[in-house]
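Here the complex is missing one protein chain, while the rest keep their positions.
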Amino acid sequence: MAPAGAKKGILERLDAGEVVIGDGGFVFALEKRGYVKAGPWTPEAAAEHPEAVRQLHREFLRAGSNVMQTFTFYASDDKLENRGHTQRFTGQQINEAACDLAREVASEGDALVAGGVSQTPSYLSCKSEDDVKTIFKKQIDVFVQKDVDFLIAEYFEHVEEAEWAVQVLKTTGKPVAATLCIGPEGDLNGVSPGDCAVRLVKAGAQIVGINCHFDPETCVKTVKMMKEGVEKAGLKAHYMSQPLAYHTPDCNRQGFIDLPEFPFSLEPRILTRWDMQKYAREAYNAGIRYIGGCCGFEPYHIRALAEELAPERGFLPAGSEKHGTWGSGLDMHTKPWVRARARRDYWEKLKPASGRPFCPSMSVPDGWGITKGHADLMQQKEATSQDQLKPLFDRADKGL
Amino acid sequence: MAPAGAKKGILERLDAGEVVIGDGGFVFALEKRGYVKAGPWTPEAAAEHPEAVRQLHREFLRAGSNVMQTFTFYASDDKLENRGHTQRFTGQQINEAACDLAREVASEGDALVAGGVSQTPSYLSCKSEDDVKTIFKKQIDVFVQKDVDFLIAEYFEHVEEAEWAVQVLKTTGKPVAATLCIGPEGDLNGVSPGDCAVRLVKAGAQIVGINCHFDPETCVKTVKMMKEGVEKAGLKAHYMSQPLAYHTPDCNRQGFIDLPEFPFSLEPRILTRWDMQKYAREAYNAGIRYIGGCCGFEPYHIRALAEELAPERGFLPAGSEKHGTWGSGLDMHTKPWVRARARRDYWEKLKPASGRPFCPSMSVPDGWGITKGHADLMQQKEATSQDQLKPLFDRADKGL
Amino acid sequence: MAPAGAKKGILERLDAGEVVIGDGGFVFALEKRGYVKAGPWTPEAAAEHPEAVRQLHREFLRAGSNVMQTFTFYASDDKLENRGHTQRFTGQQINEAACDLAREVASEGDALVAGGVSQTPSYLSCKSEDDVKTIFKKQIDVFVQKDVDFLIAEYFEHVEEAEWAVQVLKTTGKPVAATLCIGPEGDLNGVSPGDCAVRLVKAGAQIVGINCHFDPETCVKTVKMMKEGVEKAGLKAHYMSQPLAYHTPDCNRQGFIDLPEFPFSLEPRILTRWDMQKYAREAYNAGIRYIGGCCGFEPYHIRALAEELAPERGFLPAGSEKHGTWGSGLDMHTKPWVRARARRDYWEKLKPASGRPFCPSMSVPDGWGITKGHADLMQQKEATSQDQLKPLFDRADKGL
Partner (left out) sequence: MAPAGAKKGILERLDAGEVVIGDGGFVFALEKRGYVKAGPWTPEAAAEHPEAVRQLHREFLRAGSNVMQTFTFYASDDKLENRGHTQRFTGQQINEAACDLAREVASEGDALVAGGVSQTPSYLSCKSEDDVKTIFKKQIDVFVQKDVDFLIAEYFEHVEEAEWAVQVLKTTGKPVAATLCIGPEGDLNGVSPGDCAVRLVKAGAQIVGINCHFDPETCVKTVKMMKEGVEKAGLKAHYMSQPLAYHTPDCNRQGFIDLPEFPFSLEPRILTRWDMQKYAREAYNAGIRYIGGCCGFEPYHIRALAEELAPERGFLPAGSEKHGTWGSGLDMHTKPWVRARARRDYWEKLKPASGRPFCPSMSVPDGWGITKGHADLMQQKEATSQDQLKPLFDRADKGL
C-alpha cells in the first residue's frame, strides 16, 4: 500500500474527471450498533470504542469509499458539554482519536482523510461572526496537526454560516468542500440553491453541494440548481452530494428532522440497493462527481454506488466479491423461484411493499416555522428540564 | 469475567424462570456489511474476515444477548462446494474459527455459546435418514471438540428432518433446542405446529419454538400453538422465538422467501425498535422465555428486547448507556419539536410512513407450491446455468 | 311487454341453469342521491319521493337486473317510529308504494319482483320466537296482497332468526331465498357457514347465500362454505350472493359496520367495474347463479356483472349500449394516450392508486364484542340522548 502522501489528492481526482465515492453517515450507523446516543449525537465512540468506529470505516472502504471522514461530528467542547456528555474524554482526545482511526483505515486502501466542521449552536443563538469563526478555528487545529487530506464544511442550514466556515477552512491551504443541508426551496433564510452555491464558491470552496436532510432525488435536484447558479455566474466548481438513505417525498424546507418518524421510526423509508444505483446514475448524469451518503447509509448502500458506476470507473469495489451485480448471486439460491430473481429486470421494476397496511405512505411534517434567533432554539448548558419539555409536548399533541 | 464453566447453563436459566435474550441473524447483517454473499449465504467470513464477525458478536453482546450462536450456518463441505465457494477455507476451518470467535466474545460478558445445525440439501433431495443424520453428525464434531454450551437445531421446514437432527444432537449430552421456520399453517408436509412441537419434545428437545421466515407477530402466534400442543399432550418444554425483523402480513406458508422483495428489497418492512418492544412483551406474555431474533435483526433490535424486559430481568444491557428508553435521549436534541418526541406515548402511537407513495403495502407471494422431492429442488454441485435459469425467468414473468 | 305472470319464475330460471342478476343496494345509493337518511336508514322515500326510487329501479333494470327488490328495508312501524321518522307515512303506505314501484319497473323488462324481510330489533332485544315471527308475518301481508313473485329473508346476523323468518315466509307458498350477512367465521353465535346453510335449507329456503357486510371475495368464499355444508348433508339448494361494493380485507366477524369508515368515509374502498367482473366470474365458478349486490352498488356495477357473464347468458344488458366492454369505448377519446387504454389487458392489470398518501390501506375495526342480548343493543323508542352518547364517545376515543 502506498503512503498517503503518494495518493492523488481530491482535486487532482476531480479535475481528472474521476468519480469519487464518499462514505456514509457514522452517527446513524453507530447508533444502530449501540455506540452513539440519539439526541446528543456526539462522537465519543472514537475514543471510547475505537474498534467499532474502525470496523465501520473498514466496511465503507471495502464498499468502495474513497474518503474516510473523521468521526468528529459535534465534537466541540461546548457541544459535548451542553449535550450532557459525561466528560470521560475531552473534545481534543475525541478529535485526535477520530483522525487516527480514519488515517489508519484510509492507509489500507485508496482513500483520503477528510476533516469536517458543521453548523454551530452559537450561530443559531446569534453569536457574532468572530465568535462563530473562533469555534471553527479551534476545530481545525486538530485536523491541521493530524494532516488530513482535505476539509469539508458540511451540514449548514444557513449559507451565511457556511461562508464563514469556508473562510476559516481556507486559511489552512487545504482543499475545501462545502455542503448545505437544504432542498430546492433554499436555505432557512430563503437564499436559493443557486445563490448559495455562488456565495460558497466565491468564499473559496472548490467543491460545493448538498448533504443530509433530504433523499437522493431531492439532493440531486438541488445540486443541479446550484450548478446552474454557478455556471450562470461564470464561475467553476466541482459538485458533491451526500444525501440521506431515506425516502423523503413529504419533507418541507427543514428536511427529515421535521418528519414525525425522525429519528426512531424511519425504517420504512430506507432505500434499497437498487434505489441507490438509480441515485448514483442520476447524480452522475447531473454532473456530480463526488457521490456519497449521509444518515441511513450502510456499507451496502455505498457499494451500490460503486457498482453502478463501475463502468465509468473501470473497477468494482472489494466488497463486490460478496455481491453479484443486480442480484446475480441468487442463481445459487436453493429455491428455484428465488433463482428467478437473479436479474436486473426483476429488481429494477419491483415496487417493494411496506408490509404495513395500517400505516400511510407519507407524513405531515412538523412545521414550527422557527429558525436562527428564535428563543426556542437558544441553547443552554443544562439538559432540558421536564418543565421545559411540558409545553413542547402540549404543542406537539395539539398539532397532531 | 468468570470462566465459561462458571456460568449458569441454558436450562438452569430457563428452569429458574429467567428471560434469555438471543442474538440476531448474522447472515443478513453481514451481507449488509459486505462479508456474506446473498444466494450462497455461506459463512466463510468467520475465517476470512474474523474482525467483522467478532465485532458483530460484540454488538449483540452489548445489546443484551445471552447467547452467541456460532456463525456456522450452511457450513457443511457439500454446501460450501455446491454454492460455488472457492475453497480458500475448508468447512472445518470455518466451523472452528466460528466457535473460537463466539467463545471469545461470550467470555466478555454473560453469554453462552450455542452451536447450530440447519436443514440440509440432502433432505430436500430425498436422501435417506442415515445420510442426513451423517451430515448432522459431522457438523457437531467441531461443536463437541470446541465444547459449546448447548446446541440448536434451527431453520427446518419439515419436522421429520428436525426430529432426525434432534436425535443426533442428543447424543452429545448437551442441552438441545429445536426451532422450525414455519407459521400457523404448519410444516411443508402439513403437520400442525402443535403436532410438530410434540414430536420435537418426544425426540428429546428441551426447548422448542420458531425461527426465521415470519414476523414476530406470526412467530409468537405459532409458538403459542406449539405450547398448546405440548401441554395438551401432557409434556413439558421451554419455548423460544427468533423471528424476522421484517413485517410479513402477506406471507403464505413458505414465509418471506416467497415475497417478491426477498432478499434485496425488504427495507420497507424492517421493524422499528418500538415494534420490537411490542414483540418482546407479547412473547413474554405468551410464556416464551428464550426471546431472540433472526434475519434482519440489528444490534439495536436486540437491545429493544432487553429494554422492554428490563423490569422482569432487573437490569438494562450495556448498550443502553447510548439509548434513552422510549426516546428519552431526544430531550437533548437541538430542535424543540424533536425534543417534544422524547416520550413513550409519541412513539407507541406513531404509524410510520413509508415515503413510498408509488408502492403497495402488501405483496402477492410467489406460490410455486413445490417442496421436498420436486425436481426443481434437487441440488447439483455445479452452479445453475443460464439454460437452467431461462425457464425460471419465463415462469416468473408469467406469474407477474 | 309480456304480463308479469308470463315470466319465468325465479326457481324455473335457476333450475334451468340460468344466471339471475340481482340488483344493488337502494339504501346507500339513495343516501348519496339525497333521499335516505343514514342512521335511521328507513325507506320512506318510496312514498315521499317515488320518482327517485323509480329512477333507481330503472337504472338497475337497464344495467341487467332480473330482480327488483321492493324498497322496504326497515319498513316496519316499530322501526319507523323508534328511528325518529316523522309519521307522514304509515309503514303500510310505504310498503305498498314500494311494491307498486318495483312492479311498475319490472314490467318494463325481464325482471321479477321480490319482497324482503330483515333482522328485527326485537330479536336483538331477546323477544320471544312468537313475537319475532309476528313482525315478519305483518311485513309479508303487503307482499302477498301485492303478489310479489318471490320472497327474500336477508341481512340476518343470527341464523336462528333467519330460520324463523323462512318458516314464516314459507306459509305464503312463494319461493323463498335466505341470505345471512356473515363471513367465513360464521354467525354471531358462532354457527359455521356450512351449518347455517343446512339449517336454512331444512327450514325451507330454496335459495341460500350471503348478502351485505363483506366484500365480494369474502362473500363468495363464504357461500362456497355454505355449499359444501349443504352438499355434505346430502341436501340441495340454489346459491346466491349480494355482497358490498366495498373492499373489506380488514373486517372482523361483524363486517363493514365495524370499520371506522362506516358509513361516511367508505369511498376509497369502492370497487371498480373491473373488480366487479372478477367477482361475477368467481361467483359463477363457485356455482353461484343468483349474483347481485348490496350496499355501495351503483347501476354500472350491476352492468359489469351482466357484461362479464354475457357469454354464458347470450346477451348484453340494455345499458351496455353506453359502455364498450373492457373500456373499448375509449378508442373514441380525444387524447391518444387515453385511446391506448381501450383494452382488457390494461384495466385488468391496473392497481389503482388511492390519491391519499396520508391514509393507510387497512383499518382496525371496532371490536366491542357484544351481540344479541347485550344491554347496549336493547332498542328504545326515544332517540339516543346526549347523556347516552357521551360514554360511547369516551369509549370510542379510548380505543383509538
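Residue numbering begins at 1 within each chain, and the chains themselves are lettered A, B and C in the order written.
Just so we're on the same page, contacts are C-beta pairs under 8 Å (C-beta built on N, C-alpha and C of every residue); 3 or more make two chains touch, one makes a residue touch a chain.
Everything quoted here is computed from the prediction, not taken from an experiment.
**Q** Tell me which residue among B:235, B:286, B:310 or B:364 touches the hidden chain in the full complex.
**A** Looking across B:235, B:286, B:310 or B:364, the contact with the absent chain belongs to B:364.
**Q** For subunit A, which residues lie in contact with the unshown chain of the complex?
**A** 351, 357, 360-362
**Q** Hey, which subunit C residues sit against the chain that's not shown?
**A** Those residues of subunit C that touch the unshown chain are 31-41, 51-52, 55, 58-59, 62-63, 83-84, 121, 124, 215, 246-250, 257-274, 298-300, 303, 319, 321-324, 327-343, 346-347, 350-363, 366, 368, 370, 376-377, 379, 383-384, 389, 392-393, 395-396.
**Q** What does the interface between subunit B and the hidden chain look like in terms of residue numbers?
**A** 250, 357-364
The rule we apply is simple: only the chains that are shown with their structure count from here on.
**Q** How many angstrom between the C-alpha centroids of subunit C and subunit B?
**A** Centres of subunit B and subunit C (C-alpha means) sit 48 Å apart.
**Q** Would you pick out the residues of subunit A that each touch at least 2 other chains?
**A** Within subunit A, the residues that touch at least two other chains are 250, 357-363.
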